[in-house]
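Just one protein chain is left out here, and the rest sit where they should.
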Amino acid sequence: MASEHPRANLQPLTLHIPEPKFRPGDAVDFAEVDVPPAGEARRPDTADKASDFIDLAYTLVRVLDDDGNAVGPWDPKLSPDVMRRMLRSMALLRAFDERMFRAQRQGKTSFYMKALGEEAVAVAAAYALDHEDMCFPSYRQQGLLIARGWSLVDMMNQIYSNTADRLGGKQLPIMYSVKEAGFFSISGNLTTQYPQAVGWAMASAAKGDTRIAATWCGEGSTAEGDFHSACTFAAVYRAPVIFNVVNNQWAISSFSGFAGAEATTFAARAVGYGIAGLRVDGNDALAVYAATEWAAERARTNQGPTLIEHFTYRAEGHSTSDDPGQYRSEGEPNAWPLGDPIKRLKDHLIAIGEWDEERHAAQDKELAEQVKAAQKEAEKNGILGHGLHQPLESLFDGVFEELPWHLKEQRQQMLDEETASGRPWDRKA
Amino acid sequence: MASEHPRANLQPLTLHIPEPKFRPGDAVDFAEVDVPPAGEARRPDTADKASDFIDLAYTLVRVLDDDGNAVGPWDPKLSPDVMRRMLRSMALLRAFDERMFRAQRQGKTSFYMKALGEEAVAVAAAYALDHEDMCFPSYRQQGLLIARGWSLVDMMNQIYSNTADRLGGKQLPIMYSVKEAGFFSISGNLTTQYPQAVGWAMASAAKGDTRIAATWCGEGSTAEGDFHSACTFAAVYRAPVIFNVVNNQWAISSFSGFAGAEATTFAARAVGYGIAGLRVDGNDALAVYAATEWAAERARTNQGPTLIEHFTYRAEGHSTSDDPGQYRSEGEPNAWPLGDPIKRLKDHLIAIGEWDEERHAAQDKELAEQVKAAQKEAEKNGILGHGLHQPLESLFDGVFEELPWHLKEQRQQMLDEETASGRPWDRKA
Amino acid sequence: MSDMIEAPVSETTDAEPTTRMNMIQAINSAMDIMMERDPDVIVMGEDVGYFGGVFRATAGLQAKHGKTRVFDTPITECGIIGVAVGMGAYGLRPVPEIQFADYIYPALDQLVSEAARLRYRSAGEFTSPITVRSPFGGGIFGGQTHSQSPEGLFTHMSGIKTVIPSTPYDAKGLLIAAIEDNDPTLFFEPKRIYNGPFDGYWDRPSQNWSKHPAGEVPTGYYKIELGKAKIVRAGEALTILAYGTMVHVCAAVVAEAGIDAEIVDLRTLVPLDIETIEASVKKTGRCMIVHEATRTSGFGAELSAIVQERCFYHLEAPIERVTGFDTPYPHSLEWAYFPGPVRIGEALKKIMKDA
Partner (left out) sequence: MSDMIEAPVSETTDAEPTTRMNMIQAINSAMDIMMERDPDVIVMGEDVGYFGGVFRATAGLQAKHGKTRVFDTPITECGIIGVAVGMGAYGLRPVPEIQFADYIYPALDQLVSEAARLRYRSAGEFTSPITVRSPFGGGIFGGQTHSQSPEGLFTHMSGIKTVIPSTPYDAKGLLIAAIEDNDPTLFFEPKRIYNGPFDGYWDRPSQNWSKHPAGEVPTGYYKIELGKAKIVRAGEALTILAYGTMVHVCAAVVAEAGIDAEIVDLRTLVPLDIETIEASVKKTGRCMIVHEATRTSGFGAELSAIVQERCFYHLEAPIERVTGFDTPYPHSLEWAYFPGPVRIGEALKKIMKDA
């Protein structure tokens, strides 16, 4: 065939490499972030077809306006009591994060990850889901456990890998597993939980159960193939699952542009699969609640999956191993236009006369005490690196249901080693 | 949090399992397939933003109408000469497929795959691309080679794994590699070529080259994680690449519903990533040409990737190992509403007075002869299973650039084996 | 060679009635029976539903057990295993198929980081009682991507079991055991012997299971304990460790060579039946290991290492590995790659040299 573009006439191609707006030292101005007014987004019927509300993947479902009012069709009209409990859960999560972050800095454990600034995402979702619904979280949804009233001491025991750690010190701190609270074992490998959530949801549907699944991953993690497999399976079998994409703008040092945010929203991925998609103000607890409730209703009525992008901001470093000052402007967290999720819900409760600053301050104090007391309790069971908290032989527990001979041999070898050595481990620590 | 859905009141979930419309024995009626009139779809400027023509992912770009006219803004207005060459390439491809399919049935090789009914997809694309552009095909785009005028004898040599097979008998038949014709080595593992095409395109852009890449996969193959990685990378770096999804309705025995076709189009995947998407009548060579030309223009002007869904139908079994009568109605191929791509282009050329049935019949005869002659030529170099066509030691060529000691040892071992044995292999065959 | 492999009756727990089955039918029967016995067993994979699988291993299962329990999937091996892990966590017992073992790599992360690790990392709160079936091995002119033997990889991964049958009888009993097992199991099916035992002489007429004693298979439920090898030929001269297709090739070569070899069909690679292996090698003093997979770091390496560690003072000759070469699986030179009778015969000579 004829080459209709003689090469000599062609302009050289260029490769586009995304670049975030601000780097260390830059003054931050988020004016370009498009924030539609609260209450503006329409709320389709949960029985509507996904193709009928594609626009919702490109706006922001927002309920709380700048004056602390709850407005528009997505207002879940929660009782003040429920809202106060949500507020309390978020504040507790923040207090917990702060204390555990510090514990890591004090050398009491190896690792910690905060959810600072994105507390609403997990907490409000937990309130909107049934307690029996199954959550497949990433590492930043400890808010689910806290909202479901799970024991702080138990969480801390895991963080400390101590004698009371139900996971026997086997997992990195914060990689909880709490079946009783409908919280699936967290994996270190990103996004593997997505197809697993779909499988769980498919199983529930196949069994004629009524429970649904929900899963979370970061915006950066959406690039993994597992994300795509999950969306494809969920679309094909109309699995009763909620996909949450927590778009907190950063994936360690990489801004969301490296996950595709320059081209479209993450909620738009849903459009690509023909499944329901919502883009939500992730710092608005009522919007997160409403979106989750709506998606759960769709799932429960066999309308299939919903993908919710939670537009939020990671106000802290990625983890205790990270220093965000190396790659982004320190002005970002405070300039973030969607504000602080705790303050926004607090302001709303105050605006409707159901809360006040004094009670809030008192609650903060109370929660700090609660966390401190829990920490004290947990530390009775030991902290990481100070003594041997698990029997050595437990290293082999759970590789298989029953130990095959080779693991028995290796276990014996390990015990013999200890005997033979002057290893400074206290078996009974 | 309160469980707002007491379980007892909930309806049991059900799992949706897709089911194709027709199974063996069923009468076929494709009335439900939505076929918009030719000429209807608008043609945006190649400089337009992807978000400005999302509708094109949900319609069908069609140029040839039922009366053999080329209509609408996508008419590429090709010269009769170019169209006659395209027609000839498609007919040659069909003749080639027929003969090679038969050769496999005659036991001359182990495997073959036809492109029957989807000839336009690869052939018209080859005409719209530059010869220097790089193709990353799946196993059903032999039409690219044929349209680029590549030697039939060379292709057959590969199919026969014979002495003249440039790939040294190392690959399954039809897994061509023709660098000279801009045709990347075909992989047996589905969709791996997708990110590779993106990498090639990124490299071209990084180097300020003017060549672009194009890649193909089936609708079934879009489910692989590689597809998602590729689209994500291409969106992020605006890679000059064309993604072709050949939606021929079937993936071996699984209808397109198992890849998500019940929920939306495959072109809609593009919308999910915010990249340009087109849905094209894959049996309309002029539409395929026009879409490819348009996408290539976008790529060449740094507008980034385009995903084109080619809506077509796999008129034959998946491969020589497959019997489609086991899982779909035999009436499907003939009932397919988009017709035969060869007949449609032929009818157009006849309608505009540039072709006639006699010339067509004569050409078919000529092409059959050409293929037959090529086959005769190729078979001089041997057919699979009849004699040893490659030196035994060539088994080790190309594992690495240079043979490490262990492969040298194994090569020697193999040669010693042969000497030691009564193995009926003729080293010189 | 068919009568060289012992009749398997002794292992049958519920042996009547029996019928002739090839390996596909035996595998199909295992799934069918398990789906009847346990409503939590489900079967899924590319083309396994209406069509019944490209090798027909799931034929008839959808019609019998319904679309919700036997269904086709999207073509994403990562998704298939990931979804199976989630179903397992719910409480189902999924039996996913990977159409060819060559296509298992996209699923590796879900297999290794998830299925194999879930029990451990959750201290038993969640488990992965899944059985991944996949045809493997070459000798069918399938070229590079329909012929590979990746079993060795999985044996390096703690938390997963690897099972490979060599007869219809074993296939059924082992598959039932794998499905009942509460840990993830890879069940690799030697596709070259789906229809009949293959003796490695590719230029001789092929056999089928109807004349082989292990082609007589109970129609009902029975299982063969995982982790138990089987001595398919007792002997004194040397020990041959093999599995899958290569068991039959070895048996044929040994018969032709008239050597009194003891042939151990491993059946399960992890956990390995070290007792049987050790006893045999200590008895014979010689050990040959045969597999079709590429040589370097194949499972033969582990076998050689462990035999050497345990039987060092009994060994009268170096342990020999007979394997595929360290090349991709070729198309036209398939039989030059394949560790067939000549390669095995040469190794036999070498290992028996001083005997």
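Per-chain residue numbering starts at 1, and chain names A, B and C are given in the order in which the chains are listed.
Here is the rule we go by: a residue touches a chain if its C-beta (ideal position, glycine included) is under 8 Å from a C-beta of that chain, and two chains touch if they have at least 3 such contacts.
It should be emphasised that the depicted structure is a prediction, and the values quoted were computed from it without experimental measurement.
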| request: List the shown chains that the missing chain touches in the full complex. | output: A, B, C
| message | Tell me which of A:Ile54, A:Leu92, A:Ala124 or A:Leu384 is the one touching the absent chain. | response | A:Leu384
| note | Answer key for B:Ser110, B:Gln196 or B:Thr306 versus the chain not shown reads B:Gln196
| field | Which residue of B:Ser89, B:Gln171, B:Thr210 or B:Asn244 touches the chain not shown here | value | B:Gln171
| query | Mind pulling the chain C residues that touch the left-out chain? | reply | 78, 102, 105-106, 108-109, 112-113, 116-117, 120-121, 144-145, 152-153, 155-159, 270, 293-294, 296-302, 304-306, 308-309, 312-313, 315, 317-321, 326-328
| What residues on chain B make contact with the chain left out of this view? | 134, 136, 166-168, 170-171, 175, 177-179, 184-185, 187-189, 192, 194-204, 206-207, 213, 225-226, 228-230, 232-233, 236, 397-401, 404-406
| Touch residues of chain A, complete complex, unshown partner | 15, 17, 19, 23, 110-111, 161, 165, 168-173, 175, 187-190, 220-221, 223-226, 251-254, 258-260, 321, 326-327, 384-385, 388-390, 392, 394-396, 399, 406-407, 410, 413-414, 416-418, 420-421, 423-424
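As a working rule, only the chains that are shown with their structure count from here on.
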| task | Report the inter-chain centroid distance for chain A and chain B in whole angstrom, where each centroid is the mean of the CA atoms. | result | 40
| field | Centre-of-Cα separation between chain C and chain B, whole angstrom | value | 35
| In chain C, residues with contacts to at least two other chains | 68, 73-74, 76, 78-79, 106
| field | For chain B, residues contacting two or more additional chains | value | 15, 17, 223-226, 258-260
